[in-house]
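In this view, the complex is presented without one of its protein chains, the others remaining in place.
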Amino acid sequence: MEARIEVGILGATGMVGQHFVRFMENHPWFDVKWLGASDRSAGKKYRDATKWHLAGVMPEKVEDIIVEECKPGNAPRLLFSSLDSAVATDIERAFAQAGHVVVSNSKNHRMERDVPLLVLEVNADHLKLIPGQQRSRGWKGQIVTNPNCATVSLVMGLAPLKTFGITQVIASTMQAISGAGYPGVPSMDINANVIPFIGGEEEKMEQETQKILGDFAGDHIRSLAAKVSAHCNRVPVVDGHLVTISVALSSKPGLTDLLHAFETFDGVPQQRRLPSAPAKPVSYMPQNDRPQPRQDAERERGMAAYVGRLRACPVLDYKFVALTHNTIRGAAGGAVLNAELMHSEGMLD
Amino acid sequence: MEARIEVGILGATGMVGQHFVRFMENHPWFDVKWLGASDRSAGKKYRDATKWHLAGVMPEKVEDIIVEECKPGNAPRLLFSSLDSAVATDIERAFAQAGHVVVSNSKNHRMERDVPLLVLEVNADHLKLIPGQQRSRGWKGQIVTNPNCATVSLVMGLAPLKTFGITQVIASTMQAISGAGYPGVPSMDINANVIPFIGGEEEKMEQETQKILGDFAGDHIRSLAAKVSAHCNRVPVVDGHLVTISVALSSKPGLTDLLHAFETFDGVPQQRRLPSAPAKPVSYMPQNDRPQPRQDAERERGMAAYVGRLRACPVLDYKFVALTHNTIRGAAGGAVLNAELMHSEGMLD
Amino acid sequence: MEARIEVGILGATGMVGQHFVRFMENHPWFDVKWLGASDRSAGKKYRDATKWHLAGVMPEKVEDIIVEECKPGNAPRLLFSSLDSAVATDIERAFAQAGHVVVSNSKNHRMERDVPLLVLEVNADHLKLIPGQQRSRGWKGQIVTNPNCATVSLVMGLAPLKTFGITQVIASTMQAISGAGYPGVPSMDINANVIPFIGGEEEKMEQETQKILGDFAGDHIRSLAAKVSAHCNRVPVVDGHLVTISVALSSKPGLTDLLHAFETFDGVPQQRRLPSAPAKPVSYMPQNDRPQPRQDAERERGMAAYVGRLRACPVLDYKFVALTHNTIRGAAGGAVLNAELMHSEGMLD
Partner (left out) sequence: MEARIEVGILGATGMVGQHFVRFMENHPWFDVKWLGASDRSAGKKYRDATKWHLAGVMPEKVEDIIVEECKPGNAPRLLFSSLDSAVATDIERAFAQAGHVVVSNSKNHRMERDVPLLVLEVNADHLKLIPGQQRSRGWKGQIVTNPNCATVSLVMGLAPLKTFGITQVIASTMQAISGAGYPGVPSMDINANVIPFIGGEEEKMEQETQKILGDFAGDHIRSLAAKVSAHCNRVPVVDGHLVTISVALSSKPGLTDLLHAFETFDGVPQQRRLPSAPAKPVSYMPQNDRPQPRQDAERERGMAAYVGRLRACPVLDYKFVALTHNTIRGAAGGAVLNAELMHSEGMLD
């Protein structure tokens, strides 16, 4: 058996940090050995520094790890980051500068010109930005990012349709409370209610989608020229971001063409048989009332997207719904998948 | 004080029927004296025939009314109908034939050529269809209808914008469970979940919106030529249908033009000071996270629409959200308002 | 019309403070003219200092009131307090010292020997503690308190049974999220979940119940000698604390005796026809599945208690359920009722 790779987590005590811990609990390649958090937590055992928010209890193997400050030093080369955006810019850069591979779920570097923003089934080739990133910044390390969790639901749903020439997208989300972290959304705000606003989310969905679906162009990504409009809403659901999508397609395919595209869609993670890759990245559900967050988000370990209800749109060309697990595929799991590809490509050697 | 008008309810034991009872509990003009329901209930006291589903308990004044079969005879001239669609067509026609004014919340006659489908702030003039309806059908009575509850949220939000030339609309709803009646949606289906499908709802929203926003053209309504696309979703909210709306407007107004239109919008119910008319039919909320169903649906006795978050749409021209109370303005209250206008116009004399 | 009494609110920006504002929006006697809060808010308009959490929007009449620091000075004589327990002790005492009548919802002084802890239908005579309180503390003003919100549900349910000699009580609560204030319970903790713990709540319920049901004994209250055991749980309900109660009664009454006691129970607020008194303080519901929080808590403006399901208990004597609106009768409304009695008794003159 090959040697396991030691990894660390920046921002390990927060909710996404906990998801990283749990997602890699039995990972075949990655072994969580280093946990970084704020000064307030540093020096404490992880179990004392952390109020565990996920189902069940904290995995035993990390309970006694002493939390470190988020400074390069004894940290492993590969680091997953779920740092708060207030501090992520500087800390992630410092680690990349010091030679670490930072696989980040934070928003800070996503839209920078030389930083890959990855949904691997769509744009694994955006990793080609890395040599330029290292060169221009003088880094031995690197930063790669994964998108906002609502963007992931939209992009996974659109990915199989890219081939038809996406020109216009209107998306309306129904997002789970876990997307806001912890303590996140007060129950008084969301119990039996909908909040039709999530700060900064619509802009992220619109811009990130264009970048992810864009093309590698040497030293940057040429964004997809599609117009994208997002309505973001919070609903009282625990996990899983559901999105209704209307889309215009330049090649004017037939409905069966789209169904075929959904059913046969495949990507690099599947071809490389990465450990966290779902067997099918996108599954079309023929039932007329699916996908649903509580029924479908956790299938395939939370790593797959589910789409359904494909039909003609009277305004644009087609409409359908898409669902992805926001804290797994849309956060920790997506980042781990990114690192798996980088490892299989030899980028971690 | 003028004499009160006796009214009846067809389908009185169901959930919308109960809303009719409660909404008119202290009505200044209308006095609920007659309750019709299925054979199964006929002959029983209302309190014995009905499991009360609304907050609180059944109003005392109707408890001992003996439920009647839904056949013309001793029923009052003015009847509100919340009959099940399986039986509404024949029963409502029989009553109209027999000289009754049927103000219906059922879907059966809404799209018929000579039947007004009313949201009074928008299309009170569609009542002009009535003489033709009576003539062509040989009725002394008449049928008027109000729209599907989700349509009402959309139309109330769009109504102030009609003046700008609506050409395209994409709407995505988050609809309350009360919209499905009782027993309606099983809790196992909707607790902490979203169901991205409501049977027949999207078609109703698309077609009814075009009719309501259309123009009276002698013996029929010329539908608005706008394209309308609806995504309908059920969310775990008790009352209030929230809709995200993207809209294209032919006159290309500025954002302040739209805000002004929302703020100054007024309609026939307000001008006639009808008892159930909200002071302002549509209120624009400046907060960035409103309207919300649990906070806003019940304001103004559930009779007003609330809109918010107006901003540019990267695909169509503008986007915003709208909210209306689905079982009040979107059902029983809307129908009562229709009858109030008909009374004030002398149409019930 | 008699002159209205100006009143103030200590802790006006918090959630219970907002309930005070709304509850007295159209009060016939009390006019909210003064709003006190922390230094952070002082000097701002109430609308700028406060994120409004209650349904609807902030009442217009208070929007422009400038928030004051919580120091005696220009404040009205009658003050309602919803101060945070971290600061309530000193501030409330300072106001009482300075001659103010402090009607407090805070927990700090509830269990002090000379402070009335009031549920008026049960123990209005505990107001007789006031002269002694003023004498021993050298105050011209005074402090009266109302109980913890869960205590109120239990005590209102038990009150009609006091006459039978309560000796043992086991209560298990299902408490609404609004009881925890704002931001209160994170939605991630309570969505589709139950939390079987509320810090300090069980001790409060056990001790406060004994004091409230106790007897005035000159300079203190002789607590009821009953044993009381509470299990406190948080459930995903917005308003209304439901309690299951098993009770042992020394006089061994029959079930019809208890029903009669519930039905005929009456108290000082009803006899004095206080403006906020519910017509019936406790209503027994004969339906087998009531009371329920969402259906019954808001009846009678949230000021009444509802009980149901009275039956024999195989361990103690009887068991039943009780419900009270936690933020109205269990907080702001209960305190206002206390002040109404004090006013009608001339204690505010």
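A, B and C are the chain letters, set down in written order, and residue numbers restart from 1 in every chain.
Everything below uses one rule, namely that contacts are C-beta pairs under 8 Å (C-beta built on N, C-alpha and C of every residue); 3 or more make two chains touch, one makes a residue touch a chain.
Because the structure is predicted, anything quoted here is derived from the model rather than measured.
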Could you tell me which of A:K211, A:R294 or A:R309 touches the chain that is not displayed? A:R294
Just one of C:K227, C:K252, C:R273 or C:R301 touches the chain that is missing; which is it? C:K227
Check each of A:N191, A:Q210 or A:S276 against the chain that is not shown and name the one that touches it. A:N191
For the chain left out of this view, which of C:V268, C:V321 or C:A339 touches it? C:V321
Given the full complex, what residues of chain B touch the hidden partner chain? 15, 53, 177-178, 182-192, 236-238
Name every residue on chain A in touch with the hidden partner chain. 55-57, 191-192, 238, 294-296, 298-299
For chain C, which positions touch the chain that isn't shown here? 168-170, 172, 174, 191-197, 206, 227-229, 231, 233, 235-238, 242, 244, 246, 288-295, 308-309, 313-316, 319, 321
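Note that in this section only the chains that are shown with their structure count from here on.
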Judged by C-alpha centres, the chain sitting nearest the middle of the protein is B
Please tell me the distance, in whole Å, between the geometric centres of chain A and chain B computed from their C-alpha atoms. 42
For chain B and chain C, let me know how many angstrom lie between their CA-based centres, rounded off. 40
Multi-chain touching residues of chain C, meaning two or more other chains, are 191-192, 238
